[in-house]
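One protein chain omitted, others in place.
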Amino acid sequence: MEVPILKQGPYLIGSVQSALTDKDLLHLRDNLVEKVGRLRSRGVIVDVTAMDVMDSFASRTLSDIAQMIRLRGAETVIVGIQPEVAFTMVQLGLTLQGVTTALDLEGGLTFLDQRTKKRGADGAARAR
Amino acid sequence: MEVPILKQGPYLIGSVQSALTDKDLLHLRDNLVEKVGRLRSRGVIVDVTAMDVMDSFASRTLSDIAQMIRLRGAETVIVGIQPEVAFTMVQLGLTLQGVTTALDLEGGLTFLDQRTKKRGADGAARAR
Amino acid sequence: MKSPRRAFAEVAGSIEHRSPAASKEEPTVPIQSDLDILVARQNGRALAQQLGLSTGDQTVIATVISELARNILLYARPGWMILEVLETDGRKGLRVVARDDGPGIADIERAMQVGYSTSGSLGLGLPGVRRLVDDFEIFSRVGEGTTVTITKWKP
Partner (left out) sequence: MKSPRRAFAEVAGSIEHRSPAASKEEPTVPIQSDLDILVARQNGRALAQQLGLSTGDQTVIATVISELARNILLYARPGWMILEVLETDGRKGLRVVARDDGPGIADIERAMQVGYSTSGSLGLGLPGVRRLVDDFEIFSRVGEGTTVTITKWKP
């Protein structure tokens, strides 16, 4: 299932609607990286509320997305990781090191607003 | 013994009152991970002043708590590790890598205030 | 969330490699594509829910299936996932068997270490799975294949 990507002002929001195959996740990655340049977006939110499993592949792909987006000059926030999913990820050793997280869409938007306010109109992203 | 979790403004404070069994610690973990989402907390403090022993299990569980809370978009600070406990932990190789610590409750609150002031009202957490 | 009881066995001997055809009543899901991973873990979650496992444990089962199926896809395709409900001594549990006729693993102990990977991947799969479940067994013979058997007991 293709993940819809919505443009909301200077941000892109990828809203996962259901469990994803590996190919779906890779499409999401490629689409975000392409769109963030075409639409000159300053931030990206990936909402994973609907993901009931986050295995090593999904976790790695989300990290990759955040790093690729950063190299394109924008910020990424992963939002909506459910409690059971967080529990299982940590037991597996999947900690999304270096990736920003927020509780939900609202938290993600607030974070991006804060971050991008501090920088220029077209923004710039800094490695952590 | 159940560890009481107090809500103080945007923060949760888990205050260990006595030596804990493994099950008590796991309950603390599960309760914090659940509450941080339900109450939209921006930070969590675990006060371990009363813990006279920190073995590999306790140490790992505290790390897990910090990582799970981060995946839910909030910050964690462990406060109150006593000098003898710190000594023994390091000899055992338990260094709470990647986990933020502070001397006491006050130090923990100051840290969280600093961190969350920099970010939006709903906050977001980034791994170090 | 986790029972402290835990069994671990590494078997690398003359045990008969279990044929998937031998277990007739169990649903056997072949793993040949990324879509099969999805189907297998959805089956696993449904069975875990039916058994009355907590949503936390349902997530654990689905994730474990995902990791084991992924290894089959990466290293030993095709393979099979067998899901079964156990009942012994009044205890109920869910068993997952991931089985393949792939190249096998020469050094199992090494494969079980955090960070060891022959595919440039994270090397977290097998040790992580072991941490998530109650019982964990891996049997492998080079040139014949690998069987990983895990059980999650209902508390």
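A, B and C label the chains in the order they appear, each numbered from 1.
Operating definition for what follows: a residue touches a chain if its C-beta (ideal position, glycine included) is under 8 Å from a C-beta of that chain, and two chains touch if they have at least 3 such contacts.
Bear in mind the structure is a predicted one, so any value in this text is a computation, not a measurement.
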Shown chains in contact with the undisplayed one are B, C
Absent-chain contact - pick from B:Glu2, B:Asp52 or B:Glu106:
B:Asp52
The listed residue (B:Val46, B:Val85 or B:Ala102) that touches the chain absent from the view is B:Val85
Given the full complex, what residues of chain C touch the hidden partner chain?
4, 6, 8, 112, 114, 127-128, 130-131
Which positions on chain B touch the chain that was left off?
19-23, 52-57, 60, 83-85, 87-88, 91-94
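By our rule, only the chains that are shown with their structure count from here on.
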Going by the average position of its CA atoms, which chain sits the greatest distance from chain C?
B
Here the gap between chain A and chain B, centre to centre from mean Cα coordinates and rounded to Å, is 26
With centres defined as the mean C-alpha position, give me the chain B-chain C separation in Å.
33
Please work out the Cα centroid separation of chain A and chain C, and write it as a whole number of Å.
30
Shared-contact residues (touching 2 or more other chains) in chain B:
30
If a residue has to touch 2 or more other chains to count, which residues of chain C qualify?
1
